[in-house]
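Below: one structure, written as structure tokens.
All protein chains but one are shown in place.
As written, the chain order gives the labels A and B, with residue 1 at the start of each chain.
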Amino acid sequence: MNLGKIHKDVAVVGAGMTLFSRRLQETGKEMSWEAAQMALDQADLSLDDIDAVIMGSAPDAFDGVHKKGDWLLDGAGGTNRPYMRVYTGGGTAVFAPIAGWWHVASGLFEKVLVLCEEKMSSCMPHAQSAFAHIWDPILDRPLKPNLVWIFSMEMQRYMHTYDVRYEDIALVAVKNKRNAVGHPCAQLADPDITLDDVLTSEPMALPVRRLDISPPSDGAAAVVLVSEDVAYELTNEPVWIDGVGWCIDSTMWTNRDLAFPKFVAHAARMAYEMAGIKNPRKEIDIAEPYDPFDYKELQHLEALGLADPGQAAIMTREGKTQRDGELPVCPSGGLLGVGNPIAATLGIKVGELFWQLSGQAGARQVPGDPAVGVAQAWGDLMQFSSVIVMRRRS
Amino acid sequence: MTFSEKFQRTTEMKHWLGDMEVDHFHYTAGVAGERFFIALRDRGVILGARCAPCGITYVPPRIYCEHCFAELKEDAYQEVGPRGWVRAFTIARLGKDGHPLTEPEILAVIDFGSDSTGFLHKLSGVAPEEVRVGLEVEALLKPKAQREGRITDIEHFRPVA
Partner (left out) sequence: MNQAIKPKGRSLSAEQMKQVPHVIARPQAKYAWAAGVAMSHFLEGLKQGKILGRRCMACERVLVPPRMFCERCYRTTDGWVELPGTGVIETFSISYIDTNANRIKDPIFVGVLAFDGAPPHCGIMHYFGEVSPEEIHIGMPVEPVWKPESERVGAITDIKYFRPREGIPSKRISQRRKRG
């Protein structure tokens, strides 16, 4: 990594997102436009001002439309512009803004729109049917796997290795679904949910129960990234992307450790080094780790260096990760509460940090004037991670 | 560098057959699509949406202008059909499976006056050698009772009599 080659500092000046819902009537293009328009509006920019567009969207198989990036192009504002799609599964949510970041940080473009879209409701009988195509066709698929299996096995291994109690893991689902009550786009917010509701919810693939899992959703989200040269012309409250990192582990998933996601730690190290973060536990005010399953929030907090291995569950039990706790984690409500339109969770990771750090999170606002946040996403065959450190400077 | 061993007999090579387990895709036509298809089904008209500043009429309509990103609201919708003109066409003499068709099929991009938007449909009632760019055509719709709110509610386009 050659930090001397970064030419421009990059700021987020606007964000937008649609409702996250099991089914939206809008087409993928229409959803994309709604989110992008909201982000541009917030930045007081029009499409004319945008130099390049990044599109993030997960498997083509959800839509049965190939070259989905091109297909969504007009709703994403990409017509007649430099445009590219990036795709790293769920990791796209934070990887698409990283791609936007290098477009600006390189000095090549001044204003870039980053748009993520996912429409999972088209795929019948269930988005799971498309997920089957994540598995190795020779070794895994003849066993007729369900994607939940792989998470269940990983969770089992995590609990075993670090002696983590299921009751503590389930508290993450309770916290996030309650946090989501303050989110106007939320699909599964529940102010009254209890630990018992999670512990007794329908067994899916034990140890995973229904309420341990985030729901499939339709949704889109967008952020506008600009260079240091224009950020303060557009807003008094730019939120800076101070560090980015990403890393991927082997696709031979049965040969992985499964208890500790080293690739997340590598991605975090890269982002922290770039951001000059020496002690993340002291310096990070808010974390938005990827939480498609409750145990993932804990594993990710540990790999992000915000807790020792096995300790994130105890932090959760002690209430330290609540919105008003020592380290608020997923104050947005996360994927568990707001919904999981794979790539579009951009809106509750990087988007949420923008709103939180610029003091615009409304009912979800973390107290204490937070200045530094870390957002992280995770994807492909549970092997990839992307990390962004964001900071308000004033 | 190559692998230290390879197959001498290709019959030892294995493969695994499979298909896409997805049963079907259910595509909603979206917000603008709903207006377009319901107007087609119930009133037998073709709708567009006009972005006045850009001077573009989108057919089928959209809820946004892809060039300036303005929202195309209620007042942007207008009837543009059933008449249009052929902006581009092709004459298919082979079917999807590569076999010769008994009757050639004419596929055309039908434009409704905008010079930049329109949609693909079938052309009928004209000999292949008489089709030309600029040919004025009109939509022949299925009887109302058979219309379902799909693009196939239009049987085909044919030259204006």
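Quick notes
As a convention for this text, a contact is a pair of C-beta atoms (placed from the backbone, for glycine too) under 8 Å apart; a residue touches a chain by one contact, two chains touch by 3 or more.
Quantities reported herein were computed from a predicted structural model and do not represent experimental measurements.
Counting contacts over the entire complex, the absent chain touches A, B. The hidden chain makes contact, of the residues A:Asn80, A:Asn255 or A:Ser394, with A:Asn255. Here the missing chain is touched by one residue of A:Ser46, A:Thr79, A:Ser106 or A:Gln156, and it is A:Gln156.
Taking the complete complex into account, residues 1-7, 12-29, 31, 33-34, 36-38, 41, 149-150 of subunit B touch the chain not shown.
Touching residues on subunit A toward the chain that is not drawn are 15-19, 21-26, 31, 34, 38, 41-42, 44, 64, 121, 125-126, 128-129, 132, 137-140, 142-146, 148-149, 152-154, 156-157, 160-163, 183-185, 202-208, 218-219, 235-237, 250, 252, 254-259, 308-311, 355, 358, 360-362.
Methods note: only the chains that are shown with their structure count from here on.
Inter-chain spacing, taken between the CA centroids of subunit A and subunit B, is 36 Å.
Residues of subunit A touching subunit B in their complex: 23-27, 29-30, 33, 36-37, 40, 46-48, 61, 63-64, 74-75, 77, 79-80, 121-125, 129-130, 132-133, 137-138, 141-142.
Within the complex, the subunit B residues that touch subunit A are 14, 16, 18, 20-34, 62-64, 66-69, 71.
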